[in-house]
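Of the protein chains in this complex, all but one are displayed in their positions.
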Amino acid sequence: MIRFSWVQFRVQAAVAAVALAAFAVILAATGPHLFHLYDTSGVATCQARADCVSLASSLVSRIPGFYTTMYFLGTGILFAVPLLIGAFWGAPLITREFETGTVRLAWTQGVTRGRWLTAKLAVVGLGAMATAGLFSLLLTWWAGPLDTATALKENNSITFIRLGFVLFATRDITPIGYAAFAFALGVTAGILIRRTIPAMAVTLAVFAAVQIAWPVWVRAHLITPAQTVVALTAADTANLAQGPGNTVMVNPPSLPRLSGSWILNFRTIEGAGHAFNVATVPACVARNANVGVCQAALGPLHLRDVIAYQPASRFWAFQWYETGIFVALAVALAGFCCWWIQRRRLS
Amino acid sequence: MIEFQLDETSGVATYLQLVQQVHQALRLGMLEPGEQLPTAQQVVARLAINPNTVLKAYRDLEREGLVRARPGRGTFVTGSLPRTDPDTQARYLEAMTDWLRSARAAGLCPDDIEAIYRTAFRACFAEGAA
Partner (left out) sequence: MTAVIETTGLGKQYGRKWALRDCALAIPGGHVVGLVGPNGAGKTTLLHMAVGLVTPTCGTIRVLGEPPAAGPALLERVGFVAQDTPVYPRMSVGGHLRFGAWLNPDWDSGLARRRIEQVGLDPRQRAGSLSGGERAQLALTLALAKRPELLVLDEPVASLDPLARRDFLRALMEAVAEHGLSVVLSSHLVGDLERVCDYLVVLVASRVRLAGEVAALRASHYRLSGPRRDPGTLPASQEIIEESHTDKQSTFLVRTDGPVHDPAWTVTPVGLEDLVLAYMSRADDAAARRPRLGVVS
């Protein structure tokens, strides 16, 4: 049954192999030059913060447009790979046999349905994980320098740090977990819905929903966030921002020790520890308040920011947790499918 | 070796057609004692019929004492159909012809005669199935 599953999977595997090969060729051709640019830019060895930012900016501006396009395209591909695997490898795995009627041939041979499904799940599931893993391996290797430089240039904004939404999902090992999960999701949708197009649609919708909701609802809380308190200087208080409700907060300054960290939330407190209420500072709420007067009024309040964050050093812990959870979910879905298919018949 | 035919339109059961064809062959001398009948496999390959039908026909023939099945070797003709001697046949042919002439003289038409004949024949030989 393993051999037969491989025979049925051959065409899809070939498509994946060709895509991987093309990807590898382009990245291999452009990689060395990119690394050369990075090595000679001085970004790797820079010490002072201001230096690093300017060096990074100059590096990024020197990178040819094609490479930048490849960078974004590559990241896009890594987002797409698990989705496509779920829709095109997962959903049709079983529905194709239902729709063509070959399930009546497959289920009347000398193997039980459980073994039939397990073999298919194992062969294609492992293929899915390998494919996603290889794509990720290639991109992570190639995009490393550019990732570092961009993060520096953009001042560690959430979009560009490794722990951020974009890079976390498209580098290192998380795509492997996503591919396994998307695949299992597709197979489950196929087994329950029994028709290919609806199953593909449901797989895409559910997977996308999970990917969107996951980082904020689950990932942020996988490890208890760290906390730090930052004293705000007069210069910092110029950087006011609207907080939840109608409160006013002070944006935390960028700190070297928080570089690359994922800031989850913060609140501004004053002196004794109460939440800062700007309404108590008439100089700042007056209709035509003067910035200088407002800042002077805030000084004696000893404003501080309490920041909850995930340190950059936790990156690999998060990667393993996330991959592990998604693979576990995939296995659970696979188990459900095997149980379901033994229990229920054609109708 | 005899080759069987099948007439699907005749309404006669398949196995009976095989039996009748063996009878016919014996009567005409196309089959002689000691000759082998086609195996079930050979008949099936030619006619695409149920092999049990062939076996049933051969069993009936064996009951009539005309053939004998030798396990592993085939079915062979052992007997022959009792041939009534030609004189007896001639006598009855003459009696029949006389009867027909007198029936015709009495005014019976051919269809009447045939109906009478069939009724009498049936009653005499009490046909059950087919």
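All chains are identified by letter, namely A and B, in their written order; residue positions are counted from 1 within each chain.
Methods note: a residue touches a chain if its C-beta (ideal position, glycine included) is under 8 Å from a C-beta of that chain, and two chains touch if they have at least 3 such contacts.
Predicted model only: the values in this text are computed from it and were never measured.
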Selected from B:Asn52, B:Thr88 or B:Ser102 as touching the chain missing from the view: B:Asn52
Selected residue (touches chain absent from view) among B:Gln41, B:Gln89 or B:Ser102: B:Gln41
Selected residue (touches chain absent from view) among A:Val111, A:Ala130 or A:Val206: A:Val111
Contacting the left-out chain in the complete assembly, out of A:Met1, A:Ala56 or A:Leu167: A:Met1
Interface residues of subunit A (partner: the chain not displayed): 1, 3-4, 7-8, 11, 100-102, 104-112, 344-347
Residue numbers in subunit B that touch the chain omitted from display: 6, 8, 11, 13-14, 40-41, 44-45, 47-53, 56, 119, 122, 126, 128-130
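Convention: only the chains that are shown with their structure count from here on.
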Mean-CA-position distance for subunit B and subunit A (Å): 88
